[in-house]
Structure formats: structure tokens, C-alpha cells
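Have a look at this one.
One protein chain omitted, others in place.
Just so it is clear, A, B and C label the chains in written order, and each chain counts residues from 1 on its own.
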Amino acid sequence: MIPSQFKAWSVAALLVLSPSAFAQDEDVFAQYREMFGDDNPADLVSWDGEDLWSEARGPKNATLEECDLGLGPGVVEGAYAQLPRYFADTDKVMDLETRLVHCMVELQGFDAAEITAKPFTSTGEPQTDLEKLSTYIAGASKGMPVSIDLDHPKTKLAYELGKKMFFYRSGPYDFGCSTCHRQSGKRIRLQALPNLSPGAEDADKVYTTWPGYRISQGSVRTFEWRMRDCGRQQRMPEMTFGSDIAIGLITYLAAEANDAEMDAPGLKR
Amino acid sequence: MQITLNAHRAWLLAPLAGACLIAACSSEKTPEAKTAAAAHEIPGAHSAAHIDAAFEAALQSSFHPKGQAGMDRLERNDMQRACSSAEGPSTEVAQAIMKAAQENVKFPADGNYLGDWKAGKALASIGTGLQYSDDPSIPNGGNCYACHQMEPDEIAYGTIGPSLTGYGKLRGQSEEMLKFTWTRMYNPHAYNACSHMPRFGDAGILTEQQLKDAMAFLFDPESPVNQ
Amino acid sequence: MAGKMRVRASIKNGVTEVKALMSHPMETGLRKDTDGNPIPAHHITDVEVKLNDKVVLTAYWGGSVSQNPFLSFEINGGAPGDKLSIMWKDNKGESQTEEVTLK
Partner (left out) sequence: MTTTRRSFLKFGGAMLGTLATAALWPLQVFAARPDDAFKSKSMTDLEKLLGGTPTDSADIDFKTPDIAENGAVVPVSIESNIPGTSEIMILVEQNPNPLSAMFLIPEGTKPAVSTRIKVAQTSNLIAVVKANGKLYSSTKETKVTLGGCGG
């Protein structure tokens, strides 16, 4: 039974709670970020990637200059802004990182399993080849509009898988991407959370600034890493590099950011 | 003994839970999500059934076990299934979720709701627990600060949940309030179907003692939350 | 392997503004790796900047300068064709030099 006095002030408590609970405070870190100017250590990683692109390597001792990122062999400028996309030669939807692995295997003779066993660096270690190449290639789309072509059935299916995964809640904490990313103006501690649900424009600001230099780890992080690490914090098993769900999520988020201007590599917490 | 709430009275607690509803961990049907999804209809090349089938297959092929996180964590219970959509559950399903949640709450065996607020303060800012990167032998954190404001002078707080500053000072320690707050932590779906808040008790994330410590952090007059 | 260094210098009404980004882990020696053993100190200790062989700045750094360090400063004077060089040395004796010609 609910005692009457409990009823009265429970409403009062609500009033007290409400103001601060919904304070849309300004960005606490605007001043901090603004002091960085445009001097982003990711630029050094981007240079390394540019060198790797045209360096003869691997068992076949070949460069990546014949690699087709979707705009024709060797075309780098603008390629990232249109990825992920369907590739006829593999009959699969691929994001930049899986396409790079494909080229490193086909053109240079590297072993796919070896590359994908450790696609991401750990704090304090040098950047992986994939990270250097991704930073360079993403930087070569700076200023260009994201344009994901959803007409191809396989790309559209990847989009649908990504959207479905966005709302998928499981595991001990019942977490899904939507737990943190379906509302606007929210934050975890002081970490602003972009609203990435269908139609939410925060995807414009977010998707276009990956890959980005993570200050906290002193290294550039790519979007495949971003998907894997979110999965980790959702208490899920580890997401496989280049898997259908990873590429689906990336296709979904990229499509939600269609027409936004690429501005990578970014500078992140 | 658990709170028997008839439907008529349930909305009385709703204002309190409502703070959560309105603030952030509202259930699915926020107007914003509904219109956004509709406005974003891309001409479907695939039927829902086709997508579902492709999704189940993708799920199994896209993850691999690591550390304490096995593939079982991809399976869903009824609540998770009902809460895994943009639109959210129907009213009856939401009521069923709340009822099931209320019925399974385990209150403290010794009837004592309050532990050590200092231990509660510690677990409020520990965000690890049950991730494959975590050591299973170390107790899980509560990570309350991820989503809630608590001590007035701690600036690193989240805003997904309502502010809990002054919780005990405002509410006192009546039996009903202790029960309500314990239930809120044990299984938030008891008052808010599809809440974003983890089921700290029901999912075995925190032990009974940890829940008591967190309650003390909220209720104990000595606790900095109430200064 | 001493990484790259990126130096940008621009002359604006008689003052040369210099911005440098250096690639270096800057380990303090206090950090531990994932299995708990300390990572040895490895950080830049000395930086020397010259304009046509005249020292225009000397810096001494500890391990608490951030990883991939950034440095910016201004020199009165400097004309197109002048040579600006930046050299750093770390506690392992590694060194990196970058020389740029002012435009």
C-alpha cells in the first residue's frame, strides 16, 4: 500500500530532480579542444601511410598502387567517402580496412590471417600498417561528402543488418548501441554521446571524423576498432574484424552520415 | 514480501520513476525516435523475414568468445527481445515486463537495506566488470557516475539517468522508499519497462552487500551525496 | 627508430612562427604494460632549434611532456631562404633532425 505522505513529496522530489537532471550544459571541453588548433599527431601517421601505399612489400614485393578502393585501381582521393560499398570482384560489401587486407593479399601476397590477427595497435606500440594506410586514405577524402550507395541489394542488406544490430540488446547489462546512442544531448560521465539512431544528424559529426587520433591512447584509431571496442564495453564476445555485423554497423552509420563532409583524421578524447 | 502494486496505484510511483522516464531512460516510444525512423524509410529491397534470417546468421559469424565473454551473451531473454526495437514494446508487453521484474526482486535476507556508504562511493565510479578485458576475480563495479549525478561537487557525472544528489536527504528512509530504491537497482524494469539501466541485482552484476553499500551511499546522512 | 618530425614555419611581418610535431613515445618510466612490468623511461631530453646556425631556442624536457610532442614558438626576424633546423635527442641517445628552408 502506498502511504499518503509518500505520495505528496514523491511529486515534490520529481520537481527537485528534474532541473539538474536535464541541464543541457555547454560542451565542458570546448575550451580544451580549441587549444589544440589543427596540430594533430595523426598527420605523422598519415605520412607513414602515404609511404606504405607506394612501397614494394610482401612476398610478391609489390606496392598497393594497383589497389582498387572502388574508384578504379590506384585512385585514393575521394575513395573513403564512398566506403563501405559493394565490390563485384569479391561479390561482397567491404569497408576500407577489409578492402586494404584484400589488396595486401592479392597484390602483395601477405597472409590475411596474419594481418587480421592484430589489426589494431595497443597503447604505447607503433601503429599497424592498416592504421597508417587507413589514416592516409581517409585524409585523402577530406572535404568530400559521404556518399554511400544503398541501391545495391547487398549494400542495402548490410545497412539493414547494421540498423538491426543498433537496437539489439543482450548480455548481462542488456546493452545495445541504442542504450547510449539513441538520445540527444546525453553523456556518460563527461563523455558526450552522439545520437546515432535512424535520421539523427549526430552521425554527420561522428562518422566523418573517424579515423581519429585518440589522445588517451596516443594513437590513431579506425572505425573497425571503434565497433569492436564498443562491443567490448557492451559486455559482448569479441567482434570479428571485417565481419558482417562490423561492416553492417559501419554501412549503417556511414549511410546515416550521407552528404556530410569528411573531416578525418579527427582528434579525439 | 514484495510490493503489491495494483494498476491504479502504479502511476503513483510513476512520478518518481517518471523522472527517469522523462529524463532519459524512457522506454522506446520517445516521439523523436518514432518520427526519425518513419522519415528515414529507405525503399526496402529486403523483406523483414529475409533480414532477420541474414541477421541471425551474421550474429553467429561476427563474434568469437574471449575471456569471460562467451557467445551465450548474444542470446536474449524475453525482456531483451521485447526491448530490441526502435518502436519498443506494446503497453501489455511493457506491463508484463514490469510485473515479471517486480515478482523476481530479492530483498535483503536480513531485512537491512543499508551497508557502508564509503564502499558504495567506491563502486559508484568503478566502470569495469564482466567485460572480456576484466579480471573475473575482481568484484564488478556499479559505475553509477556513468549515468547519474551523485555527490554535488563531483563534476564527472553522466546525464542518462536523473540526478541523485541529495537522494536520502530528500526522501528519508521509510520502508517503502528503501524497498522502492532497492527494486529500482535490483531490476529497473519493475518501474520502467525497457529501462536503459542494467539489472544490477537480477542479472547478478552486484552482490547483495554491494547493493547495500550503494543504498548507503544514497541514503546515509553521512554520505557526501546528502551533504 | 626515430620517427618523422613535421615542421611548419611561417613569416608574418618580421616574426617567424614555428610549429613542430614530433613522433616519440615519451615514456616516463612510471607506466606498466598489460602484464604489470614497468616500461623503461624513453623520452626526449633535449631540443635545439637553430636559424642559420644561431641557436634560437633550447628546450629541456622530462617524461611528462606528452607523447608525440608538439612545440610552438616565435622568432623575431627570419627571411625567405633562411635555414631553420630542429633537433631532438632522447635518453637513449637517439636523435632526429629536420631542416626547413623558410619561404
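Criterion: contacts are C-beta pairs under 8 Å (C-beta built on N, C-alpha and C of every residue); 3 or more make two chains touch, one makes a residue touch a chain.
Remember, predicted model here, so these are calculated numbers, not experimental data.
Q: Can you say which of A:D43, A:D95, A:D129 or A:E238 touches the chain missing from this structure?
A: A:D43
Q: What subunit A residues would touch the chain not displayed?
A: With respect to the unshown chain, the touching residues of subunit A are 28-29, 31-33, 35-36, 38, 40, 43, 46-47, 50, 136, 139-140, 142-143, 180, 188-191, 215-216, 218, 232-233, 269.
Q: Across the whole complex, list the residues on subunit B that are touched by the chain not included here.
A: On the subunit B side, contact with the omitted chain comes from 125-128, 131, 141, 143, 145-146, 155-156.
Q: Hey, which subunit C residues sit against the chain that's not shown?
A: 4-12, 15, 28, 30, 45-46, 48, 53, 55-67, 69-77, 85, 87, 89, 95, 97-103
The rule we apply is simple: only the chains that are shown with their structure count from here on.
Q: How big is the gap, in whole Å, between where the Cα atoms of subunit A centre and where those of subunit B centre?
A: 27
Q: How many angstrom lie between the CA centroids of subunit A and subunit C, rounded to a whole number?
A: So the centroids are 31 Å from each other.
Q: Just how far, in Å, is the C-alpha centre of subunit C from the one of subunit B?
A: Measuring from centre to centre gives 49 Å for this pair.
Q: Where in subunit A do residues touch two or more other chains at once?
A: none
Q: Could you say which residues in subunit C touch two or more other chains, in rising order?
A: If we look for residues of subunit C contacting two or more partner chains, we find none.
Q: Which positions of subunit A touch subunit C when the two form their complex?
A: Per the touch definition, subunit A meets subunit C at residues 39, 41, 43-44, 47-48, 122, 124, 218.
Q: Applying the document's contact rule, which stretches of subunit B touch subunit A when the two form their complex?
A: So the residues of subunit B in touch with subunit A come to 9, 12-13, 15-16, 18-19, 22-24, 30, 32-33, 35-37, 39-40, 42, 44-46, 50-52, 54-55, 57-59, 61-66, 69-71, 73-76, 79-80, 83-86, 130-133, 145-147, 149, 155-163, 165-166, 170-171, 174, 176-177, 196, 198-199, 203-205.
Q: Spell out the part of subunit A that touches subunit B in their complex, as residue ranges.
A: 1-3, 6-7, 9-11, 13-14, 16-18, 20-23, 28, 150, 153, 156-157, 159-161, 164-165, 167-176, 179-180, 182-190, 193, 197-200, 231-233, 235-240, 243-246, 248, 255
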